[in-house]
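For reference, the structure is listed below as structure tokens.
Removed from the display is one protein chain of the complex; every other protein chain stays in position.
Chains: A and B, in written order; residue numbering restarts at 1 for each.
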Amino acid sequence: MTDALKVSGLWVDYRTKSAWASAVRGVDLAVREGEVVGVVGESGSGKSSVALAIMKLLPANARARGRVEVLGKDMVGLPSRDAHLYRGSGVTMIFQEPMTSLNPVMRVSEQLSEAVLSRVEHYKLEMFRSDSIAVPGGPDPRFSMPQARPAPPPKEAIQALRQVRIGDPERAAAKYPHELSGGERQRVMIAMSFLLRPRVLVADEPTTALDVTTQAQVLSLLLGLSKDEGTAIVFVSHDILVVGQVAQRVAVMYAGEIVEFGPTEAVLKNPLHPYTKGLIGSIPSGFKGGKRIEQIPGAPPDIMRLPSGCKFNPRCKFAMDRCRAEETALKELEDDHFVACHLY
Amino acid sequence: MSAEALSVTYKVRSGFLGSVHREIKPVDGVDLSVRAGEVLTVIGESGSGKSTLGFALLRLVKPSAGRVFFSGKDIGRLKASELRALRRHMQIVFQDPYSSLDPRLHVKDIVSEPLIGSGMKDQSEIEARTARAVSLVGLGPSAMSKYVHEFSGGQRQRIGIARAIVGDPKFVVLDEPTSNLDVSIQAQILNLLLDLQSGSGASYLFISHNMAVAQYLSDRIAVMYAGEIVERGTAKDVIGEPMHPYTKDLLSCVPTMDISKKVTDVKISGDPPSFTDLPSGCRYSNRCKYAFDLCREKRPALASAGGREVACFLYHKEEKDPGASVR
Partner (left out) sequence: MSKSSASVTLGIIFGNWATVVGVGILVAFFALSVLAAWPPTYHLVARYPPDSLNFGAANASPSLAHLFGTDREGRDIFARVVAALPIDIAIPFEVVGASVAIGLVLGTFAGYLGGWIEELVLRVADLFFAFPNIVLALTIAAILGSTEESLRVVYSELALIVVGWPFYTRLARAQVITIKQMPFVRAAEASGLGKFRIVRTHVIPHLASVIAVYATLDMGTTLLLYSIFAFFGLGVAPPTPELGRMVYDGLSALPGNWWWSFFPGLVLMILALGFSLAGEGLRDVFDPRLRGQR
């Protein structure tokens, strides 16, 4: 299978008063077609910056360096006027709080229809701009130019809502986003993704604001999207257990770097990096009065004041002199299981 | 701390110019008692009324019906000044460590608030107790005269906890105190809370949506759904062998270290009901796979079964439909 998304040597820097601070420092990541790769990290680990860089949605005071290839095309160097071509049909994103990414004054059906229309737009733009980039994944053949309808069918919108298992799709389609529950809104966002048929989907904490029962439903929808459409999904989350439910492979980020990367089962059952071990050890398990959960002392470092050597060394109980002096790099320790730690 | 038939009612307006008046009951006839020195967790999803229940117990919202007893006194009958004097003994830790601490005050002024509120005047005693609380939650003495914006989320929540424990409370409501924190920081706070609770012998009412956290922290668990308690018992019983269909479904949706157990295979239909549109009979009947006719007609009461209390007709033989079977 080919890599739908290939991130290599990605750096994301934010402009501060005096200098550039790097939130992401040299991340490599590849996601195959139909695969879900989890990116796990705590706040400040740089995981959201990776997601935004893939989407070309970084704020104005940030810059990305390195390569982000979607189906073989580099996106980092793409001029921002072409970025909208690339988003939508090539890659798309769902966010933690869908309210902010839905238009509050448009009915659900209109927004879904717009998603359909934008697919048509993509195709039109393609025709007129032969010098522009090829839209990854290509236009949907059912929406070739002559059939482009000015008023898109609500049928397709309703169908998409049914696909994401919204109770009463006709009723939901006529509503405004604020009239829906959090779970329904997130499902509308996923319905939109279905309509766009993206090759790559970036999901940034898509279930964090949801209840567990709704979370389970949303997770199974995302898995379905990746299985049925072959969409490559980057699943960004702070919760390694949620990632464990959907991802085939998982990358653990700390202070802007991937410190461990491997098949989900291997990372969860046999974590190698002390940070991953600590992260898993700090998940509450057992009953009161039983084994106390492990805690990682201290807090993640400020990206303006990173420690020398391994970025985790001040909180690591195994830290040696070498950890304080020498940077770490990912090494393949087991089959497809990488870790960046001087212990190995 | 105990409550009898506690209800909280809100009036909501909807329709054109608020022409339609409706009442919602986020807490509907709840009986609850927190025993001395125990941690009771109220677990539920958003909109289950669990936070409102916590607020009503502390009389931060006024109950529409029912009574709340604290140390044998009906706090609804106390004069405002008597209630204020009592407040340092019944405290709360809020969910959001950012908005629950006034950014314009020094840490010592935030933490000492319950002492001042209860009418303590002796400045040196206030100072000494505040310093003790700040050190108990693991912050250095230099924290006292800093502003909260100088602290991280986890440290801020420690400040919030210090404020709650400064007056040696007998009862503390913890309203999802770790749900905005990273996992590694959450672990620190959970262990801190366990230490503080066992050290002080106070009763904690922990409000949470996180099963793993509830299991780790509590002696007993009460599961809340749509304003009612549907199951209550020891943590081992409720989490280890859930009986109410909602508790079972909820637990099956929680991701665990065992990734072969896929939550994505769980089939639960629909969303939690809104308070303006509750199903008749049992409130879970529209999502429950065991529901039969009686469930849609009558509200089940919380009654003992299997060593705990459950509000479900599957377990109350006299009312049970002979055709339905458990599991």
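Just so we're on the same page, a contact is a pair of C-beta atoms (placed from the backbone, for glycine too) under 8 Å apart; a residue touches a chain by one contact, two chains touch by 3 or more.
Note that the structure is a prediction, hence the values are computed from the model and not measured.
The chain that is not drawn here is touched, among residues B:99, B:124 or B:260, by B:99.
Residue in contact with the omitted chain (choice from B:108, B:163 or B:209): B:163. Residue positions on subunit B in contact with the hidden chain: 58, 60, 83-88, 91-92, 94-96, 99-105, 109, 113-114, 116-119, 147, 149-150, 160, 163, in rising order.
By our rule, only the chains that are shown with their structure count from here on.
Note for the complex: subunit A touches subunit B at residues 42-43, 167, 181-184, 211-217, 219-220, 223, 238-242, 244-246, 264-265, 268, 278-288, 292-296, 299-300.
Looking at the complex, you find that subunit B touches subunit A at residues 39, 45-46, 152-155, 182-188, 190-191, 194, 209-213, 215-219, 235-236, 239, 249-250, 253-257, 259, 262-266, 268-272, 274.
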